[in-house]
Structures are given as C-alpha cells and as structure tokens.
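Missing here: one protein chain of the complex. Every other protein chain is in place.
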Amino acid sequence: MGAASIGHRSDSSVRGRLVSDGRVRLALGVLGCVALVAIFAPMLAPYDPRLQLDISHLQSQPPSFAHPLGTDTFSRDVLSRLMYGTRVSLTVALVAVFLSATFGTMLGAIAGYVGGAVDAIVMRVVDAAFSIPAILLLIVVIALWGNLSVVTLTLLLAGVGWFTISRLVRAETLAIRDADYVVAARALGASGWRVLTRHVLPNAIGSAVVSATLSVGNIILLEAGLSYLGIGVRPPTPSWGNIIEEGSTRLSDVWWLTLFPGLAILVTVFACNALGEALRDALDPRQLLPAHDDAPIRMNG
Amino acid sequence: MRRYLAARLLQALGVVIFVTTFAFVMIHLAPGDPIAAALARPNITDAMRQEWRTAYGLDRPVGEQYVRWVANTARGNLGFSFSHRRPVRDVFADALPNTLLLSGLGLVLSFAIGIVVGVVQAERPGSGRDRWLGRVLLVLYSVPDFWLALVILMVFAYRLPLFPPGGMTDAVMYEYLSPGGKLLDRARHLVLPVMTLAILTAAGVARFQRGALLAVLPSDWMRTALAKGLSWRAAVARHAFRNALLPVITLFGLAVPAFATGAIFVEKVFSWPGMGLVVVNAIAARDYPLVTAGVMLLSVLVAACALLADLAVAAADPRIRLG
Partner (left out) sequence: MLRFPRLSARRTRSATLCIFATLAFSGCKGLEDTKSAGPADVGGTLVISTPSDAGTLLPPLIAVITDRQVTDLLYDRLADIGDDLNSVGDKGFKPQLAERWEWAADSLSIVFHINPRARWHDGVPVRASDVRFSVNLIKDRALASPALPLVTNIDSVSVRDSVTAVAWFKKRTPAQFYDLVYQVSIVPEHVLGNTPAVQLREAEVGRRGIGSGRFRLAAWQPGTKIELIADTANYRGRAKLDRVIFSIAPDFTAALTRFFAGDADIFEQLKAEHFARFANDTVRRMQRYPTLAYTTLTMNMKDPKSPAQAHPIFGDRAVRRALTMAVDRKAMLRNAFDTAGVPLFGPFPRGVSVADTTLPQIAYDTTKAKALLDSAGWTVGPDGVRIKNGRRLEFTITLPNSSALRKQYAVLLQEAFRKIGVSATPDVSDIATFMSKLAGRAFDMQINNYVTDPDVWGFKQSWSTAGIGKDGSNSGSYSNPLVDAMLDSATTTFDPARTRAYARRAFETLIEDAPGIWLYETAAVMGLDKRIHPAGMRADGYWSHLADWWIPASQRSARDKIGLRPTP
C-alpha cells in the first residue's frame, strides 16, 4: 500500500519539504543544544558531578545563584550532574538506536526478500517479542546481571529495539520485491545481495530512518524508566532517569531533583519525535501509512 | 474461517509456551533464589536456607524443575508464592481486579478522549487547530510516564492536597465508612492514577485516530457522500469513522495487555496494588512461581487480545474474508 509512491519519490522534493518545515528547525535546534551540552559537559559543568561539596551542610539545597538547579541529597551540584547525565542518556540512546536500526533493517530486508522459512522464523520471533512489554522483558533479563555496565545496558536496549524496524522494513521489501525495476534487475542477472543493497535497501531506508528517529525518543524514555526502577544506569554515574529516581522519594521537599531532569527528557524526546514526524511527512506527505512505524501505545506501560 | 481460527490459536499457543519457558529459564538462571530473598533476615543461617531449598526442590536441575512446573500447571496448580507466602492463585485473585479497575477506567477514558480529539483534528487537517492540538499531543506523547505520574502526585497530592497520595482506599477507615463514603473514598483514590493513564494514552490514541481518518478520507465513497450533500461530520460518522475505527480496534488489542501488566510505573508511583507491581516485585524477589505464572497469564492475555482484535477487524471490515 503506497510503497510504489515511495519508490518513485523525488529526493529534492523531500529535502524541500524538510527545509520549509518549522518543526525540523525547532527540533534540530533543540537537539543541537543538547548535543553540545553532552559533548562539552566537562567545560560547561560548574562542578565535578561526583563531588560531594559538604555532606552535612550543603545537601538538598534549593536552586540558588551558586547552584542554579540546586544540590542533591549528597550535596552534589544538580546542574553539573544533569549535564553529565545528558552525555550518558544521549549516548546510550543513540548507540542503541544505531545498532538496533542497522540490525532490524538488515533482518527485515533479508526476511522480506528471501521469504519462506527464514521470513516465517523471523516474524514469529518478532511476534513473540511483541507479546511481552519491553520493560518486563528487560527487568527479567537484567535480573541475570548483578551490576550491568552502561555498555551492556546499551546492548540490551538495542536488543529490544529492532522488532518494529524489522517488521516495517520487511513490509517495504515485500512491496518492492516484485516491483518492475527489481524484477528487471534480477532478470538481468544481478545477484541477490546486489539487488538487496542497490535496490531494496535504498527504498526501505526512508521509513527505517523515520522509525529510528522516533525510537531514539522511545529508548531515552525506556532507559529513564529502567533507571527510575533502579536497574538502568547505576549510580553514582548520573543519567536523567537515576537523578529522578534519587528525587522520587523526596517529592515533597527536594522537588528540583525530579522536575529538571524530567524536563530535559521531555524536551529531548519531543524534539526527536517532532523530527521523526517531519521526516515521515516529508517522505510520505499523504500519510498513507498511518502511524504504522511508531508504537502508539508505549508498551513500557 | 475455522481453519484460520485454528491456525491462529495454534500460533498463539506456541507464543505463550515460548514466552513462558523463556521467563522460567531466565529467572532460574538469575543469581539468587527465592529463599535468599524470603529468608534474608541476617540472623538466619545459610544452613537453614539450604534446608528450605531442599524442601522445595530448588537444588534440583532446572530441567527437572521445569518438568515439575509444567506438570503442576497442567493440573491447574500455579504453585506457592515464596515472597507472599500464599498460593499464587490467591495473589493474582487480589491483584488482577485492582489492575482491571484502574486499567479499565484508564482505557475507556483515554480512548474516548483520544478518538474525539483525533476526529476534531482530522476535520481540518493542516488548520491552526489541528497543528496546535498536534503539538500538545506530541508533547504529551513525549512525557516520561513515571515522571508525569510523579509531577501529578507532587502537585495534586502534596502541594495542593486535593487527593490522597496513593493506595486504593483509606488504609484504616475504609471498612468503617458508610456505603456512600466507601464509594467516594474509592473515587478519590482513583482520580490521580486514572488521570495520569488517560493523559498518557489519549495522546497516542488521538495521533493514531487522526492518521487513520486522514488515510480513509480521500476515498471515493467519502467524496460521494459529501457530493450527496452530507455534512462533513455526518459523512465521517456514517462512513469514514467506521473504516478508521479498524486500526483503532487493533490498537485496542495492543493496549489491553499493556494495561493488564499494569501500567507498572503508574502503579508504582501511586502505590496501586496491581499486577504490574506484583510481577516487578516478584522478579526482584526471585519468586519463581509468581514470575512464571505472571508472565504466562500476561502472554495469554496478549495473545487473546490480539486474536480478538483480529476477529473484530474481520467482522467490521467487509473486505476481509477469512478463508
């Protein structure tokens, strides 16, 4: 449905639509700022994020001139922790999405192109994976590791992120597989690999990129959720989620611990989603595939 | 139709068995065991814990434990929860209705709001109203769910103490209230968690509904209906809406199980004693029977809902003929 139009879309019109879209400018601006904070955190942060300034006098200070976002219960500067947390949260999300998008795209393309038993197996696995909320799956799996590192966490997040993309790319591939020019390429003796990489993937890549952009937001939310449950990024490494976790027991008095990291997540995820939507609109202005690519109900509950 | 149904049932059964086995194996491989968690008091010796392991057969190979579990489950015995020290069945009997109450209200409310907003948006796609609503929805869609719950708790229970900060009923006085007082007490406890769920889910539903409507609006019969002089709303109500509802039914099928696990975070923040909280705590406590049974119950729900949604779509859509 609609795949043919995607196959024949013109790249210049896509670029034009993107450039003229206000959402894109806004989203790129926000993401740029967030990325700058992440990259230059050591220079921007007023304090060492681990430094306990004075555990018996400077703990839990409300926002002030010296500490614009206050201090936490260990007398550490929240602004500094938030900046370093940006690094952790953003890196985890971007790496996880890159890995899962690559893997999901490859698998989806292969399954769709090869078909048969391979396709059946991959799709049954995806079905099974969809039948448990990712958060529950992750909690069970994380229980296996006592103290998992940020790297392992990233791999795990990547491991639960590829289902949607592979399903999507498979659908695109199925549609393109029998398109005239692909059939022609095959008839001319192109190898399966060549057809896949030269004809199938380039056409499926658009929706994969849209889906990946949208899932950056989802992964940030998922990481924050896990950290909030105390099983994501482990303290004292700051991440947005575990700063909120630290504040969640102090809602009534140390509210700034909960509020600011939450706003950081909200703004970043919003920018990712806005960008993803703009991309989708640009690639498929008539939206023939209504929200097919992002899980409309967040399955992490 | 019968063949299709049989194939779908078989597939669902396969998924349930796979998922349950996966959970069983994973939780048994994880370090620690239910005895370590249940008998964690520092003055209980390791030797006594070992006796309990032997008594419950936890020192046997995982394969043997699995066979025993399958045999028990087949007989309808879900086992005994180590962390609750009660039969698993009783634990679920307490938690499931709580989750159904919260999720049921949350689902109905969020779909009602979401569908209405989606229709309002689709009426003039690209208009100021559509874009303004779209942005609000996108913000809500980007909110971390646990954070929204925390903020709502902070504002409406702590800063302005309008509602109780958690629980299902007044912990002490509930049983001594009049019937009207009981109802009011329950309602007061429901407001904040249901509100959180509704806001979070309605945003997704509305975005989905708008997309679904826009996809069917340009169709021929819609144009015909408008040409016949029907108003836009009437045309939508008579024709487009019915078609646009199909993907929403599918969405509902997806949402029911997500809610039935419990909106884990909402339950946690608002101290709602539902399935999500029970299963998450059971994982931390390595409560093997409770985790496995919980995952099984969940995957059955998921499979059943997906199946029902498919059948509902098939029933609603004349174009699909089930062979």
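Read from first to last, the chains carry the letters A and B; within each, the first residue is number 1.
The rule is short, and it goes like this: a contact is a pair of C-beta atoms (placed from the backbone, for glycine too) under 8 Å apart; a residue touches a chain by one contact, two chains touch by 3 or more.
None of the values given here were measured: they were computed from a predicted structure.
Asker: Looking at B:V15, B:A285 or B:V300, which residue reaches the missing chain?
Answerer: Checking the options B:V15, B:A285 or B:V300, the one contacting the hidden chain is B:A285.
Asker: Who touches the missing chain here, B:G32, B:P97 or B:G126?
Answerer: Of all options in B:G32, B:P97 or B:G126, contact with the hidden chain holds for B:G32.
Asker: Looking at the full complex, which residue from A:Y47, A:F74 or A:F103 touches the chain that isn't shown here?
Answerer: Only one of A:Y47, A:F74 or A:F103 touches the chain omitted from view, namely A:F74.
Asker: Hey, which subunit A residues sit against the chain that's not shown?
Answerer: Touch with the absent chain occurs at residues 50-52, 55-56, 59-60, 73-75, 143, 146-147, 230, 234-236, 248-254.
Asker: So that we can see where the missing chain sits, which residues of subunit B does it touch?
Answerer: 30-34, 36-52, 55, 80, 83-87, 90-91, 94, 161, 164-167, 170-173, 175-176, 268, 271, 273, 277, 284-286
To be clear about the criterion, only the chains that are shown with their structure count from here on.
Asker: Need the CA-centroid distance for the pair subunit A / subunit B, whole Å please.
Answerer: 22
Asker: Show me the residue ranges of subunit A that touch subunit B in the complex, using the header's touch definition.
Answerer: Where subunit A meets subunit B, its residues are 124, 127-128, 130-133, 135-136, 139-141, 143-144, 146, 217, 221, 224-225, 228-229, 244, 248, 251-252, 255, 258-259, 262, 265-266, 269-270, 272-274, 277, 286-288, 290-291, 295-301.
Asker: Which residues of subunit B touch subunit A in the complex?
Answerer: Contact set of subunit B toward subunit A: 11, 14-15, 18-19, 23, 26-27, 29-31, 138-139, 141-147, 150-151, 153-154, 158, 200-201, 204-205, 207-208, 211-212, 214-215, 218, 247, 251, 254-255, 257-259, 261-266, 268-269, 276, 279-280, 283-284, 286, 291, 295, 298-299, 302-303, 306.
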